[in-house]
Structures are given as C-alpha cells and as structure tokens.
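The structure's right below; bear with me while I get my questions together.
With one protein chain held back, the other chains of the complex are shown just where they sit.
The block that comes next holds chain A.
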Amino acid sequence: MTREDAPSFHFGRRAKLTYVVMLVPALLLLFASLYPFLQGILTALTNRKLYLPDAKFIGLGNFEALANTAVFWTALSNTLIYTALVVIIQIPLGLGIALLLDVPTRLRGFFRTTVVLPLLVPPVVAGLMWKTMMQPQSGVLNWLLQSVGLPPFSWLTDPATAMISVVLIDTWVFTPFAVIILLAGLQSVPTDIEEAARVDGANAWQVFRLIRLPWLLPYIVLVALFRVADSLKALEIIYATTRGGPLNATRTLHIMAYEEAYRWSSLGKAMAIVFVLWVICYLISGLLLGFWHKQEKARHAA
C-alpha cells in the first residue's frame, strides 16, 4: 500500500513543482518580450525626443502626423515593393537552383557547399562590397557592361534603378536560404511516386508540376514566411548602400524609423513607424502561416 501510494504522491508533488518551475521562465519570457513592446507602444503615443527629459502624451498625434507626411506613404510603398520583389525573384530563382543541385553529378557536393557562401557574409559587408562594384564610374559591373558593348547603368545612384539594385544585393545574399530549404524539400519527395509516374509515361515537366511542386508547396510557403518577415524589416543592406536614397527611392519604413530615432532624436515618431511596421508584419505573416497550416493539414490527411 504504502509502496504504491508513495510514488503517486511524489509524482503529484513533482508535477506541481515542474509546472511552477516551467511557469517561471515562461512568465519571464512573456515579460521580457511584452515589456519592451508595450513600452514601445507607450512611446509611440508621446512626443518623446532623445535630448529632452520630459515627453508629453499626444495620443495618436504621431500617427496623424505620419499620415500627413508624403515620405511616410513613399516609405510604406517602398517597403511593400521591396518585399514583393524579394519574394517574386528569390523563390523561383531558389527553386531553379535547388532543382539543378538535385541532379546527381560528380560536382554536386562542391556546388552545394559554394552556393551557401553568400549567406555567411554579413549583410552590411555584402552591401558595402556591392556598393563598390556598382559604382557607376569605377565599379566592375559597369566595366563588364562596357566590355560587351552595353551602356553604363546607374545602379544605386538613380532613383529609378536604386530599388532594383538593392533587391539584387538582397537576392545575392539570401537566395541560398531558399535553395537550402527547397533542396531539403526536393529530397523528401518520395522516389517511389516519382518512379511510378515515370513508368506511367510522365515527362520531366509533368513530374515536376504534378508531383514535386505540390509536395514542395509547404516548403515554398515556409521560405516565403521567413523572407517576407525579413524583407519587411530589412535595414542593413539598404543602410550600407543607399541609406534610403537617392532621394527617397529606397527609404523603407524601417530606414525611416531608424532615421527618426538616431539621426533626428524623435523617439516617439520612430516608435509610431515601428508599430505600423509591426502591424503589417503581423498581418502578412498571419496570412502565410494560416496558408501553411492548411497545406500541412492537407498533406497529413493525404
């Protein structure tokens, strides 16, 4: 009796203790992530300046001021364009490279190692490196264009071309991320289904479209999820190359917030911008996550 009672008694107490022990870090974690967030929202409702000791509560004043600032709308559209370009370019490109790397050749190992190298370069360094290469007079890219008889391109220095140039650098750095995830996806495609399809006379395109692509869809959504969140918040590459310029061509919300805070000391306004950015991030990520869950569910049901 006592022998049987004792363990259950101990188990009960230990379980309680375990809950408490687990609850404490969970609460700490919650506090650690919520406190700065709430602090940020509070600041967004004030006219806080870094160099003044007191701040006044101004309600939605910062948001109203933003809505009346032309640059804010430019920055908002730049943020969305940047993100859209990143996803539209990097996912197909990443998929293409992943498909190539999936083909068994003797050099596959070598290519798989080298293709991820850009991911190891810090974005700031990549930005500075590309800025040098894109310099219109002395940069190597225009030299290459010239040597094949093409006119020079203004890259980062013209409002018309700066955005695509910055996205190009982002693509160089982060496409390997898409490649790694999608390659993992490709390798998990069950070979028996593919073989069965081939036996039934499916050509390469049909195998890709009808078997591999549906199988890859959750992986593609996963890549999109990460790349969208990252690109909405992108800062380093843009700041290292154009600082939001020329004019406002690459001024995204994050760049704008950074400038408000650390160039112009307007912490209240900066936090208001960050809050807008957070809402956008939350909405788009929520949509993608919902889609991903649906995909996962459909696959496990199948």
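Rule of thumb we're sticking to: a contact is a pair of C-beta atoms (placed from the backbone, for glycine too) under 8 Å apart; a residue touches a chain by one contact, two chains touch by 3 or more; residues count from 1.
Following the convention adopted for this analysis, contacts and distances are computed from a predicted model.
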"GDSL-like Lipase/Acylhydrolase family protein", "Multiple sugar transport system substrate-binding protein", "Aspartyl/glutamyl-tRNA(Asn/Gln) amidotransferase subunit C" or "Na(+)-translocating NADH-quinone reductase subunit D" - which is the UniProt name of the missing chain: "Multiple sugar transport system substrate-binding protein"
Quick one: which of A:15, A:29, A:184 or A:247 touches the chain that's been left out? A:247
Just the residue numbers, please: which parts of chain A touch the chain that's not shown? 50-53, 135-138, 152, 154-159, 242-248, 262-265
